[in-house]
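Worksheet: the structure to be examined is printed underneath.
Missing here: one protein chain of the complex. Every other protein chain is in place.
Now for subunit A:
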């Protein structure tokens, strides 16, 4: 019995050393019915690895990247399930073995949460920064593009929840600006000349000064090639620089506009 316990403990420490693997394993375990210590799937396809990639790209990019709504929902669910497991374990906390397990599960949950929370927060702060622009650009949070086969492709830039926040935030912003500035502005210059309207009471007058800033996508960023540039399929953008000399693993310094579509297609990874 004692020997078995030591083995178990060793297994668990092995898991801690390779944390990503461990995270995926045990959360998957929590989901699976048999609860056996399955050997984790391929790292690159696991939910946690996917989220980490999205997170790193999102932190580095100046504007919002598409969001995988299902992935976020899935991880939230996994977290919830794992917390239920922890609650169960807490009842048997008198057992020293369970206490160790509990502490490790707790840490793991914290770490998954850390990435998830920061990912969502970084996105939210970006939405706030350019809320009016995102509202005008993606009125329903999605972008519709026509691909080479003339089919319409939908890309979700803002999840429905983020969209709701964005709409609420825009309303708050407009209200605050109206109360503090715009309603005190002169409404017209000359009574008999309506064509001389300066739109001083509007937040964005469109004609003279653009008050709605787009995100600064024309900044230079460090990025890493995660595929060979010579194998890239043309994305129809004539302005795209030639990447055919760059191979998997090369670091590049590029303008974000130029590589944005490659970041979205996961051929390039940003380096924060």
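To be clear about the criterion, a contact is a pair of C-beta atoms (placed from the backbone, for glycine too) under 8 Å apart; a residue touches a chain by one contact, two chains touch by 3 or more; residues count from 1.
What we mean here is this: contacts and distances are computed from a predicted model.
Undergrad: Hey, which one's the missing chain according to UniProt: "Pantothenate kinase 2", "DNA replication complex GINS protein PSF1", "ATG13 domain-containing protein" or "Trafficking protein particle complex subunit 5"?
TA: "DNA replication complex GINS protein PSF1"
Undergrad: Looking at the whole complex, which of A:97, A:153 or A:189 touches the chain that is not displayed?
TA: Here the residue in touch with the unshown chain is A:189.
Undergrad: With the missing chain put back, one of A:48, A:65 or A:120 would touch it. Which one?
TA: Counting the whole complex, the residue in contact with the absent chain is A:120.
Undergrad: Pick from A:55, A:134, A:157 or A:243: which residue touches the chain that isn't shown?
TA: Checking each option in A:55, A:134, A:157 or A:243, the one touching the absent chain turns out to be A:55.
Undergrad: List every residue of subunit A that touches the chain not included in the displayed model.
TA: Residues touching the hidden chain, for subunit A, are 55-56, 59, 72, 76, 79-80, 90, 103, 106-107, 110-111, 113-118, 120-122, 124-125, 128-129, 161-162, 164-165, 168-169, 172-173, 176-177, 179-182, 184-186, 189-190, 198, 200, 203, 208-209, 211, 272.
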